[in-house]
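The next block holds one structure in the form of structure tokens; read it before the comments.
Entry: chain A
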Amino acid sequence: MPIEAIVKVLFIFAVMVMGLAPIITWIERKQSAVMQDRIGANRADLGGITLLGLLHPAADVIKLMTKEDVVPDGANRVMHLLSPLIAAVPAIIAFAVIPFGGVYQFGDTTLNLVAADIDWGLLYIFAIGSIAAYGTVIAGWSSNNNWSMLGGLRASAQMISYEVTMGLTVVGVFMVFQTLRLSDMALAQDTSFRIFGFLELYLGLNWGWIDWLRLPAWGIFYQPLGFLMFLAAIMAENKRPPFDIPEGESEIIAGYHLEYSGMRFGLFFMSEFIEIIIIAALTATIFLGGWAVPLLSTDAIIGGISSVMGVGFATGLCVLIHFATFMLKVIFMIWVQMLLRWSLPRFRYDQVMNLCWKILLPLSIANIFATGLVLLWVKG
Partner candidate 1 sequence: MVDVGTESDLLRWIPLLPLLVAAYHGISIGFLRRPTPPRVAAVVSCAAVLLAFVLSCIAFRDLLALPANSRVLVDDVYTWIGAGIGSSALSAEVSFQLDPLSAVMILIVTFVGSMIHIYSIGYMEDDHRDDKGIQRFFCYLNLFTFAMLVLVLGDNLVLMFLGWEGVGLCSYLLIGFWYSDSFNAYCGSKAFIVNRIGDFGFLIGVFLLFGALSEIGHPAVSFAGIQEHFDGIVEMTIAVPAWMPFGPEWRLVNVIGLCFFLGACGKSAQIPLYIWLPDAMAGPTPVSALIHAATMVTAGVYMVCRLSFLYAAAPEASAVIAWTGAITALVAATIAMAQNDIKKVLAYSTVSQLGYMFLAAGCGGYAAAIFHLGTHAFFKALLFLGAGAVILAMHHEQDMQKMGGLWRQLRLTRWVFLVGVCAIAGFPPLSGFFSKDEILIAARASHVPGHNWLYGIGLATAGMTAFYMFRLWYLTFCGECRAVADVRNHIKDPNGFVLNPLRVLAFFSVFAGFAGLPQVWGDIISIEESNSLANFLTPVLAVGELHAIEHSQELWMASWAVAAALAGTGLAWLSYLRKPRIPGWLAANLSGPYRALFNKYYIDELYDVVIVRPIVALSDRVLYRIVDARWIDGIGVNGTAHGIRAFAANGLKYAQSGLTQSYVFFMIVGAVAIVSYLLR
Partner candidate 2 sequence: MTVETILFYIFGSLAVVSALGMVLNIRNAVASAMSLVVTMVSLGAIYLLLEAYLVAAIQIMVYGGAIVVLFLFVVMLLNLSTDEFPPGRQRLIKLAFVIAGVTILAQVLIALGRDPLLAAQPQTVPEGFGGYRQLGIALYTDYVLLVEMASLLLLAAIVGALILAKRKID
């Protein structure tokens, strides 16, 4: 059904790329302002209306659009023009596998809120992300500028390293949920488990309150260590502070996009923010239960509402609720990233590499083994 697919794609573009990304720029400014005890962006106004500075993204876009697009001498023109696209496109198409909601039945028509509900969704995202590396590398090389070159080198090293780790950190989640399909992961987290269930399982105690102390069956509760490591790795993959050594203003001016201006710089800029959203959506889906409402499963919601109104209406409402939940979680994760970005200073290059190879990699492998042991123990 191409129509449905087109609708989904348009939706993604409208909401995620065109809608959310600019807002994030505003969020970032505001948050930095709050954290630095400033007022923050509020000057752009349209006839006195500032909307708390919400007009700034628009102003930015206009500025970037109208700037001159400079290609330095001796640069490899084709590459130079190509690389921002290489950087931005993967970030955007990664949304294809993110489930914004579950699968719903309206009469005989089913609604699946995933653009491409493929069985190997997470692999797809990793593959796409690995392609994204070229954007920065090529940008750094093609600008014919030593600082850019250094930035590109750093970017390539950092991204290769952290891809490995990022892949390994989520293996634990695969093992828990037994799938790579993101929608299945979200569905699997649409339940809850009893915190003290083990008392009954292994000690045979069945006290009443055991059934009432519950946690949502989220990845973060199964894989807390995995969550932290994955967050670290994927943020490093995004090259934002505190992992922004490829840009490293204080060392190599602006790194790989030193020689870019206008909308091409804007593309790098946007790609970073889109990647923030992707990261948020991904972590929300894998670790925070995706669209699932905590402790309130889909059947409960639909059942509860349909007891008052019709099933169709209930399902529609459920879709909205789920989507809202998902967006809430995404926003929350975005906020967390902002928090980190404005709290932590930039790591040194060797520190980043050590973090990757000497801490995250061994820890993630240990995590895999521990998970395997626990699974064997629990599932027999």
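Selection rule: all candidates are chains of the complex that A comes from, given by their letters.
The rule we apply is simple: contacts are C-beta pairs under 8 Å (C-beta built on N, C-alpha and C of every residue); 3 or more make two chains touch, one makes a residue touch a chain; residues count from 1.
Quantities reported herein were computed from a predicted structural model and do not represent experimental measurements.
Colleague: By the touch definition at the top, chain A has one partner among 1 or 2 in this complex. Which number?
Modeller: 2
Colleague: Across the complex, what residues on chain A touch candidate 2?
Modeller: By the definition above, chain A touches candidate 2 via 76, 79, 118-120, 123-124, 126-127, 129-131, 133-134, 137-138, 140-142, 149, 152-153, 156-157, 159-160, 163, 167, 180.
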